[in-house]
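In this view, the complex is presented without one of its protein chains, the others remaining in place.
Showing subunit A:
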Amino acid sequence: MMTGNILLLLGVLQTLPISQALYEDQIGKFDWHQQYVGKITDMFWDQSFNAGKRVLVSSERHVLASVHSHNGSLAWRKVLEDGPRGRIDKTLHSGNLLVTLTGGGRFVRKWNAGSGLADWEVSLPGSKSGRADLVQCGRDLLAVMIQDAVYGLDPRSGRQKWSVALPQSNQVVYTHLFTSGTNLFVIGQSLGQQVTRVTVDMEGVVRSTESVKAPWLSESTQCEVTNGGVLICYRSEDQSLQTLTLTDGQVFKSTSLQILGLEPSEEVSMETVRKVEEPLIFLRTAKNHMALLELTNDGVKLKKDLPSICAAQVVSLDDKSMLFTLERIPGELKMKVYDLETGSEMADLYQTITYLPQHGYPQRIEVLMFKKRDLRLGCRFAILSEDYSMQMVLKAERDGSPGKIAWRREEALAYVLSVEMIDLPVSENQAKYEDEFGSHKDDIATMFMKRFKTQISQLKTYIQQQLQKLQGHRHHHHDTEAMAESGSDDDDEDLTRDEFNLNKLIVLVTGAGKVFGVRSTNGHIEWEHFFPELAPFDGNNQQKLLLFVQRTTAHFPNPPQCTVVGKHKGTGNGFLFSFNPISGEPVDTPPTGQVLNYRITQTSMLGELDDHFLRGILLMDPDNQIHVFPGKCLSVLKKTFGSQYMFVADRETGFIKGYRTVPNQGKFLMENVWTVNLQKKQQTITQVVGKRPLEQVHSQGRVLGDRSVLYRYLNPNLVVVVTEGEFIEQSQRGGVFNTINLYLLDSVTGHMVFHCSHKRAKGPITVVHSENWVVYNYFNQKSRRLEMAVLELYEGKEQSNSTAFSSFSSPRQPLVLRQSYIMPLFISTMATTVTEKGITSKQIIFALKLGGLLALPKALLDPRRPLVPTQETMEEGTIPYIPELPVNAEAIINYNQSLYNVQGIHTSPAGLESTSLVLSYGLDLYFTRVQPSKMFDVLKEDFDYFFISAVLLGMFVVTIATQKLSARRALSRAWK
């Protein structure tokens, strides 16, 4: 019986379109992959064998990478562990040595800078406070400080030479490690009390432990240790700098910023100078104001005030120290270089660089100095900007024309929060046709002329296309080479819709405050906007920036429109930016974005379009007043406010409140109509997942084996509320276990449609909510494995109302079917495919932690899968139930292109019903297309046109010939 079942299952599985593997020559044909490193925190010019050819970077996204300096591509990239274990505390690079300290002092790894391979790894106990430091002392010692000890390691093998426990490690937070001469200094801080200085010699013996009174130490105090062994702390309370010489200092010396002649501000920060021996430090008081300070025994001296300078670095070459400064002027960067000793400007190194305003202020500069063959000084440098971009200047200004950015890496794309794919506009010709149908005022003659003109231009473009095709084949090779050289700035073809509307413009909104328009064909950036003041909503431990499509491309001649909703960095008020997604031009809002005068607590979209097919956005403020953006859509709300509802779930209180819209003196208010209390004491709301607002569902029901219909419960207002909590087990073993609750709530009436609970189950939970089903995953603590569960809702065999769905008259208790399965691999997120009309069967795409994107048909996650297959279930086409979900290598849609830290998957319909477009974002961007029911609406690429047309033609010829022959035969027979 069992083997029979399995055979049956195998048979059914073979008929399912699980596999959609590619042929080798299809790689990269309709998919692309972009690798990023994230916001760069440390940057070094590679000093090992390929000196000057590569830049080593480490980022806050736990990435260590080496970037080719000639084109910005990655030589290698190491993505370290997720979570606090992988955080890079310190990166150290000098000579051939590249060492990282990660996870709060848990791992020390030495890397081969050329290949990116790890030479050795040492595991240390790690630091409770998360503070750890690493320094190199001479050639044979690496010192690592964690909270309670200092370790001496051999840089060649990683062998531990010695370790020394730090005194009073439970009271003092050790923050800095510094080496000077033959001693190591460990600096510890006790807030409000003192600074502890522990001196350790190179053999690992504690020489002395001293305390220096520092009653002013607070959480906001920033401390740095400069070269030459001076500890400098900045107090934001009274804007003063406190300095202490590490070797012999006994008291802190205080210097006020005012005395130095510097304007104190909110955002003062310090940047250490490492490349020279003198005790120098940069003080930044604003985005474009820095100062170079010199620390002496008497306190702080202003070495050079650098007004309107946004990035600076001190570099030394042949015992000569130089100060590089960058100043941003509109459209350009001015780089001035000063000799540090004399303070005079070195005019031969002065240059200007073309710089686009959408990168914000440069924040860091990393200069590589070298001597040219004619012994003149030359330099190349990398710039890190406010928008997380990294740019490289290789060639200096020549003959008056400003220096050029050789390449740039848009690392903001590793922080994508919202995605939409927008249809491209129709071509000029088609637009003309639409124009013809659009206007009714023209008389016959002008209409005829219009039609004639359009058709002429159509013929012209057709001929041009054919010519291009002929030439294209010839020059194809050159084109690809040229493209590789010029990078992403090459001129792509026009943004017009293709035959099947497969190519889109992808709008990406990133946490860096940057909005991108990216072509779906090749991933090239079409336009970009940077808003330094735009910040994501960051309540509930998750960052959120909203992107609304207010008008699609379908309403020619009205242009499409999208709006980004976030919050203003300074005030926390609402921040809006509305734009045309194709051209990137701002619409309705100023180009720098619009700051509202209220906070946004919740947003929604209007149900109806206005006269120009624009869908308004509803913004709710803390006083429950509703605002409409743009203001011209207020008339729509005036008409339809009776059917406009809203709900807000509060994680802090555990309440979910439902509101209806009420007019009040020309304004609209939200009136609380229902409240659901989810008992904050026992559980917290972690997720609220609704359906896509404009989801297309083709089939109203499901055909059963006996040919009756099980009608779906398609409530568009249904939301899934996930809560996670803990419970104490009552059995003799006891212990605390996690529990998960799922509530299916009608967001208009507050009616609890369904509730289920998983005991001994733990998040993180991903929920996919579409049509009449919900798929979610959880970690089963009892069996210690990942499980998938599916809920499907049905009205039953009768449909209560076939024409309209109202939450007020919907069936109270729909039929809920559920089943769960074992997922053999861990996943980071999942999504379902979406198609144009919703006819194609669905697939669920899982982002595996292993780096793959696994596409499984929804039929495998179907609660009607029978335990024992019968004739009827076979008729229905359900697969017999087997707990494990199959993971098939051919179902991995990104083949061997591993994706790291996938944050989300966005799917979007293409013009072809069979096709769905998939973009996975996270550290990498990966775009591809899937056909869940195979490509049923287009002939396959390998379709044998020649054979079929030859056969058809042959048949035609044979028919005519035989007709002729038979006629002759009949004639001759008649003659007999």
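For the reader, a short list of remarks on this structure follows.
Simple rule for what comes next: contacts are C-beta pairs under 8 Å (C-beta built on N, C-alpha and C of every residue); 3 or more make two chains touch, one makes a residue touch a chain; residues count from 1.
Simple rule for what comes next: contacts and distances are computed from a predicted model.
Hidden from the displayed complex is a chain whose UniProt protein name, among "Dolichyl-phosphate-mannose--protein mannosyltransferase", "26S proteasome non-ATPase regulatory subunit 2", "ER membrane protein complex subunit 4" or "Dynein light chain Tctex-type family member 5", is "ER membrane protein complex subunit 4". The omitted chain makes contact with just one of the residues A:R707, A:R812 or A:K940: A:R707. The residue from A:P402, A:G607 or A:G877 that touches the chain not shown here is A:G607.
Here one chain is not drawn; of A:T354, A:N540 or A:S841, the residue touching it is A:N540. Panel shows subunit A; residues 537, 539-540, 544, 567, 600-607, 618, 640, 643-652, 685, 687-688, 690, 693, 696-701, 703-704, 707-709, 714, 716-717, 719, 747-748, 801-808, 975 of it touch the chain omitted from the view.
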